[in-house]
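Structure in structure tokens, see below.
Every protein chain but one is kept in place in this view of the complex.
Chains here go by letter, A and B, matching the order in which they are written, and residues are numbered from 1 within each.
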Amino acid sequence: MEIKYSEITKKYGDKKAVDGVNLTLNNGVCALLGANGSGKTTLMRITAGILDATEGSVSLDGRNIKALDSSYRNILGYLPQNFGCYKDFKAKDFLMYMCALKGIDGDFAKKRCKEMLEEVGLTEVQNKKIGSFSGGMKQRLGIAQSLLNEPSVLILDEPTAGLDPKERIRFRNMLCALSKERIIIYATHIVSDITFLADRVLIMKDGKIVADGSPEELIEIAVGKVWSVNVERSELSRIQARYSVGTIKDGDNGFVNVRIVSEGKPFEEAVNVKPELDDVYLYFFGEVSEDAEAD
Amino acid sequence: MIDKQLKETLLLYQVEKPGSEQIEKAKQIVLKNERPIKAPYISAKRVVSSQIQTVSNWFWLFSLMFVFAVVYLSFKINNQLTTLFLCGATPLLSIASVPVVLSNIDASRMELEGTCLIKPQTVFSAKMLICGCFDLIVIIITLLFSSQLSEINIVRSAVLGLISFTASSFLCLGASLIFKTQVAISLVSALYAVVVACFVSMNFLSEKLLEIKMPFLVLAVVINSAMVYAMYSVAIKNYSFEKVAKRFGNKIF
Partner (left out) sequence: MKEKELIYRAKCGNKDALEAIIEKYYSDIYSFLCRRIGDKSYAEDLTQDVFLKFSVSLPQYKEQNKLKSYLFAIAVNSSNDYFRRNKEELVENNFDNVSYKTQFEKELEKAQAVKNAVMSLSPKQRDVVILRYYHDMKIKEIAEVLSIPQATVKTQLYRGEKNLKNLLKGELED
């Protein structure tokens, strides 16, 4: 299976949310990394077919997804960033309703719902109303509904938002098991989601794809550009204003160890270090990813 | 009935069972072949039955309360004004339908449901069908009942009710394209009911109404129905995630 984007552009007035994206996606897991407002969600929505591109087209195995229409939606699974549902619905009822919308009925629908509830760990709360769910629980329900029709194309927008570490690991394991013979694309700004999961990473900035490769290839980009240096705590704010600063570690005697991403050596004492994916993010976006801030 | 002796003899003619390699080869060839993806056909019956569960209990309750209120008032008023009064009251039924039919106009829900096999537009149409049919049945029952009490014949009662019903449906749909809240849309319908009630309560006007010949009344139903369909077509066209999000100010960018 192959999804091809040809010159995809989405304009809102003068602003381009997505700017001339040309891309081919094959079977496997592809992560779309980018800051908020980089155009990830717009691209996800265009791929899912609910938003029309201003220019360009998306095709599946050579056929335009607009022309495929219901045939494309039949093999699609989508999890939006924020999804709405009937709050009075119980979890099980919601999944049965989504089954009906996806053309699954009868005993098979009941079986799928039961399987999905088990998969995401919501069996115990299946008879509770969605309105009473926490953010994480709702997210897990969203993941469950996206898999009901065994989609060949799975599009997930920020799937791990609101999930605690244990739930994130569960989600990653679930996705790993699914990645055979499917195109999976998920948008995230959490770097650790990529490290364990993605075969391919696309970095999106200002509507454009600025990097495309495996996690290892992307790390190569930052080789020789990541520095570690000890500085005085009092200098910290000045340094942060001038350079892209990553992890900051407390040291002794009023010193801190900072990780800086910079083309050239920032200080005499700075030492080159092996880059990580966090540093790649910093390199492109000049700011710390959500993960790194949490450290 | 199978002749067992013949079967035993026939079974002497055995063919070689295919080897596992042969089967594997067939599997490889079939799986490599590009298969066209085509969606299964979903019947209208299935769509409608899947949507009935989403109709709030308030809708059924309100509609039944309407029937009881109308029957009670018919006994109280008990003359040919009853039927005309009902023509004014039927638009109120659409107030109950408005939240049901328009409840899907929620960009975040449409974002999810828009990627399903059954599109939100189909869901919207199914809901309209459910509410429309139910309202129609309720109206016809109440009008048939009231025409027993008044002197207007059954058919005329039904046609007058239909005129009113189609007019209010048209107004509701039109209002849904102009206003954003369900309250505002319901108010349009209520306003229409008030106008009709005032109209009906003016004796000389109501007498004129009862004199209008049947063909003209039927024509009015046909024209109203055409207008409802036209308004429905416009509503469906505007029923996409992007248009709804823009209209209701959901930040999609």
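The criterion applied here is as follows: a residue touches a chain if its C-beta (ideal position, glycine included) is under 8 Å from a C-beta of that chain, and two chains touch if they have at least 3 such contacts.
As the structure is a prediction and not an experimental result, all values here were calculated from the model.
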Touching residue (missing chain; options A:D52, A:D69, A:E150 or A:E269): A:E150
Chain B residues that touch the omitted chain in the full complex: 2-3, 5-7, 9-18, 22-23, 25-27, 29-31, 33, 35-41
Positions on chain A contacted by the hidden chain, ascending: 71, 74-75, 104, 107-108, 111, 149-152, 181
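Here is the rule we go by: only the chains that are shown with their structure count from here on.
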Distance between chain centroids, defined by C-alpha means - chain A, chain B (Å): 39
Parts of chain B lying in touch with chain A, wherever the complex brings them together: 34, 36-40, 42, 46, 50, 53-54, 56, 106-119, 123, 240-242, 252-253
Of chain A, residues touching chain B in the complex: 12, 15, 17, 42, 45, 48-52, 60-61, 68-78, 80, 82-86, 88, 93, 97-98, 100-103, 105, 142, 145, 149, 152
